[in-house]
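Handing you this structure, nothing more for now.
Apart from one protein chain that is not included, each protein chain of the complex appears where it belongs.
Let's turn to subunit A:
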Amino acid sequence: MNLRNVCCLLLCVITAVLAGRDFYKILGVSKSASVRDIKKAYRKLALQLHPDRNPDDPKAQDKFADLGAAYEVLSDEEKRKQYDAYGEDGLKEGHHSSHNDIFSSFFGDFGFMFGGNRQQQDRNIPRGNDIILDLEVTLEEVYSGNFVEVVRNKPVAKEAPGKRKCNCRQEMRTTQLGPGRFQMTQETVCDECPNVKLVNEERTLEVEIEQGVRDEMEYPFIGEGEPHIDGEPGDLRFRIKVLKHPVFERRGDDLYTNVTISLVEALVGFEMDIIHLDGHKVHIVRDKITKPGARMWKKGEGLPNFDNINIRGSLIITFDVEFPQTQLDEQQKDGIRSLLKQGSVQKVYNGLQGY
């Protein structure tokens, strides 16, 4: 009897523990993940797990719903605290935003049309204008990624009482003036449609600046453009514009930078740190003579590649030498002559043509 009770109790405890979903596991993030990491994970998985993308998977709908629930809780500071302390069951019965709202804040109202481009059959439906916003991003954001929150206030077509004229077109009408006499006139003919009025609505959108993003790349939000009274709204596209950086220059996935060292350092060697775009230090040690114009390649210290962020470019450092500012007196000149033991060179040549 006792054993059975214990087993039952154990079973109950186990099911209670397993009853709540592991939101961190669903999103694939660690317990200490930042909000930015969570948004990034959600956006990546939402594109993969959307039911329209997985028509053959019977569990697609459930997986997608779990993803939405996980994001809703972990992206909210209050809810995340409650979840961390008490699990899913410990969450208060608050207002749950629909997954559609969450999904469309990342991709737009009609974001389930995959591929970013509208399907071909929509060609007959009139579309509202597209909006293209140039989004300036820093090289730091290209390196580490970031999210930009944006409030979109847009006119939305809403039903209104009464009717209106739509699909107006010119048609030729033939009227009979008398026996055998006809007249052709051009007439404007319209259909009758339900009346529509434009009401301004507001919602928050999340644009992701993905790691390694390149200049001119676009992030579309389907349906967030201008409305069309007789058709569908256009799209809102964010066009990335990468700003110049005072320290680093981008060439593809590689970063270029310049360092000025003193003549002494160039001759005897030096040790230094370069602070990278995310704050980490790149350590440089030199114990040989460094010529002006010398280059140092640091593999893996460039930008992450947009298509595979595990691949990184290199950091190429070009050194230039700063000569001493004060002139030398005779004693110092003699000292240098004897120290360096370099004979006079004085070679004359055409340097501009490669001689």
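We take it that a residue touches a chain if its C-beta (ideal position, glycine included) is under 8 Å from a C-beta of that chain, and two chains touch if they have at least 3 such contacts; residues count from 1.
As a working rule, contacts and distances are computed from a predicted model.
When the listed names "Septin", "Stromal cell-derived factor 2-like protein 1", "Exosome component 7" or "Proteasome subunit beta" are checked against UniProt, the chain not shown comes out as "Stromal cell-derived factor 2-like protein 1". Between the chain not shown and the residues A:D52, A:E78, A:E149 or A:E187, the one that touches is A:E149. Contact with the chain that does not appear here is found for just one residue of A:N200, A:N310, A:Q327 or A:Q353, A:N200. Checked against the full complex, the one of A:L236, A:L303 or A:I316 touching the unshown chain is A:L236.
Looking at subunit A, the residues touching the absent chain are 36, 128-138, 140-141, 144, 146-155, 198, 200, 205, 225-229, 234, 236, 243, 278-281.
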